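Of the protein chains in this complex, all but one are displayed in their positions.
For reference, chains read A and B in written order, and residue numbers begin at 1 within each chain.
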Amino acid sequence: MSDTSSAGLHAWLISDSPTSRRQARLGQLYRQWLAFKRNPMAVAGLAIIVLLLLAAAFAPLIAPFDPLVQALDKRLLPPSAVNWFGTDALGRDIFSRIVHGTRITLVIVLLVVVTVGPFGLLVGAVSGYFGGWVDRLLMRITDVFLAFPRLVLALAFVAALGPGIVNAIIAIAITTWPPYARVARAETMVIRNQDYIEAMRLQGASRARIIWKHVVPMCMPSLIVRTTFDMAGIILTAAGLGFLGLGAQPPMPEWGAMISAGREQIFDQWWVATFPGIAICIVALGFNLLGDGLRDVMDAR
Amino acid sequence: MTAVTQAPPCRASAPGRLGRWGRALSRELTTVVITTFGLLLVTFFIARVVPIDPVLAVVGDRAPADVYEKARLALGLDKPLWHQFAIYVGKVFTGDLGTSVLTSQKVVDDIRTVFPATLELATLGTLIGVVIGVPLGILAAVNQGRWQDQIARVVGLIGYSVPVFWIGLMALLLFYAKLGWVAGPGRISVVWQDIVTTRTGVIMLDAALDGEWEAFWDAFSHLILPAAVLGLLSVAYVSRMTRSFMIGELQQQYVIAARVKGVSEAAVIWRHALRNAAVPLFTVIALSYMHLLEGSVLTETIFAWPGLGRYLTNALLNADMNAVLGGTLVVGVVFIGVNLLTDIIGRLADPRVR
Partner (left out) sequence: MRHVAKLMAVSAFAGLMTTTAVIAQTPKDTVVMAKQIDDIITLDPAEAFEFSGVEVGANVYDKLINIDIAKNNELIPDLAESWTVSPDNLTYTFKLRKGVKFHSGNPLTAADVVYSFQRAVTLNKSPGFILRQFGFVAENVLEKVKAVDENTVQITVSKPFAPTFFYNCLTSGVAAIVDSKLVKANEKDGDWGNGWLKLNSAGSGAYKVRSYRPNEQYTLDANESWYKGAPKSKRIVVRHVAEPASQRLLVEKGDVDIARNLSKDQLEAVKSNDAIKIVQGDKGYILYLGLNQKNPNLAKPEVREALKLLVDYASIEKNILEGTYKGHESFLPQGFLGAISDKPYSLNVAKAKELLAKAGLANGFTVTMDTRSVAPITDIAQAIQATWAQAGIKLEIIPGDGKQTLTKYRARTHDIYIGQWGPDYLDPHTNAETFAINEDNGEEAKSKTLAWRNAWDIPQMTKVTQGAVLESDAAKRKTTYEGLQRDHQKVSPFVIMFQQIEVSAERKNVNGWVIGPSSDTNRYATIVKN
């Protein structure tokens, strides 16, 4: 997707009568992009996420210090030209830790989404397509998980599985899937009564094929929007677990754990807890802005 | 960002209204029973799988082996899991949630003391959310696409993006430590502890009933900060939903008609559109209230608030089974109840069902 598109390409993309399936699909994407571009907040969100990705990719180049090396004689130094965000209780540079923390945040978010999206989609699509007792059973299970306080459930699972980043991811995933299933189910119920699905069925297409080839793709836009929004929620839940001491293992620079460590010094060395919190806010805001923009574009309802 | 639980669409067609209602109600009730049972099952097995030894909460770390064994048997931990579960469910049905090993009190009594604290917090939080969120949402809807809308949007998004525990810490740092405007962690100053008679468990209410106005203000001063932090979440949610409902209403025929008839814009918004948006809005507020109830886990930790969230977390980390189960059950049942309520209201209000 280039901004320097020639007039010809532009015209080809927005053509009202596409001549190929590819042209139609690209054209739709392009139009969505144009709409997206007009929304300054969405673009700001995208910019934040791009920055996050860059920071994660080039963390060692950006961070002036090793995020793990301690210097006990340099502990709790206020922000300065050397340590932009000051140092923590073990003399580590907070800026460097935050930069490296982007990797942890990204890993958590991506892994949760990769597990939860497909699973929720499948449960929802199956439930919505088949209806009847399958639907009732699956939705009751979903209800049970929805009825839990989300953080308490995640907490319980982490406690059960043992602390650590992988288990935190699993725990968050377990608590995150039900809403996806619900969204997918609602979409499916609308789609399954459409004429073309009926036509497929009459042609003898298998249920699996119908679900996979036709129902699932139709659910995608709303799920993508939901996912983007949810990323912010996932970041916050992960940080909450880290804050309660059940997320990442020390000395990993996980932002929630960093805030928790700074709690001890909050009234004197404010910077220890403040900067990781700001980092979480910015990234969560980025995902939220992006999700907002995507919703306007992809899912006009 | 809440999935509103919806009842499966009502497919019943011809039979009389009463029959349809009866069937809907019985279906809802079955749902409630099944969900509650599932809730119990899941909680029970999580609490049992957690690699924390519940006996430790009874005898401590330094108990000799024979003392430890005695306590283990007393908790019934030697029986097979299904047997323990059956015993537990049997007791729950008779209203007995067991005894907490942490507090050595009946879980029912514990919940009776911690729940009002959370209720108090969540109520004021929701109140803040409604008082700010609804007008903000309306403002945004009326000025759709203009700067007011953008501001409302940003406020909403920030509410979704801020970690509760962090903003709580920052608020304490600023308003308590630096400015000294409000009281610190806890529910009431020591001076007033035990002075107010416990009637409702909601300290502010009890103080007012006692005529202890200083205690009342003291409690308020403790409450306002955590409530405001929770309120921020509520504002985000309520304002967003208000905006979207209002936009929906403002596009309706009757609004256009009213405008054509020359009804003032204020009357159109407040008297017509808002009234029609009230039902879904009520659902949203109820859900937001629910979420504040559960969202209070971290807030209560930060503000040393002796509520249900802290009770649950504490119980969980001590493998205090009965307390975890009891607490979760209460939250779950409230959740299911609110869902049921919103479903019923939705049905009552929906002209197609009516």
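Some points to look at:
The criterion applied here is as follows: a residue touches a chain if its C-beta (ideal position, glycine included) is under 8 Å from a C-beta of that chain, and two chains touch if they have at least 3 such contacts.
Model, not experiment: these values are computed from the prediction.
In the complete assembly, the contact with the undisplayed chain comes from A:Leu90, out of A:Leu26, A:Leu90 or A:Met218. Residues 68-70, 72-73, 75-76, 89-91, 159, 162-164, 244-246, 249-251, 260-261, 263-269 are the ones on chain A that touch the missing chain. Where chain B meets the chain that is not shown, the touching residues are 51-53, 56-67, 70, 102-105, 113, 176-177, 180-186, 189-191, 193-194, 204-205, 208, 214, 217-218, 220-221, 224, 304, 306, 314, 317-319.
Just so we're on the same page, only the chains that are shown with their structure count from here on.
Here the CA centre of chain A is 25 Å from the CA centre of chain B. Note for the complex: chain A touches chain B at residues 41, 135-136, 139-141, 143-153, 155-157, 159-160, 162, 178-179, 182-183, 186, 189, 229-230, 232-233, 236, 239-240, 243-244, 256, 259, 263, 266-267, 270, 273-274, 276-277, 280-282, 284-285, 287-289, 292.
Listing the residues of chain B that touch chain A in their complex gives 1-3, 5-6, 8-9, 31, 34-35, 38-39, 42-43, 46-47, 49-52, 150, 153-154, 157-158, 160-167, 169-170, 172-173, 177, 293-295, 297-298, 301, 309, 312-313, 316-317, 324, 328, 331-332, 335-336.
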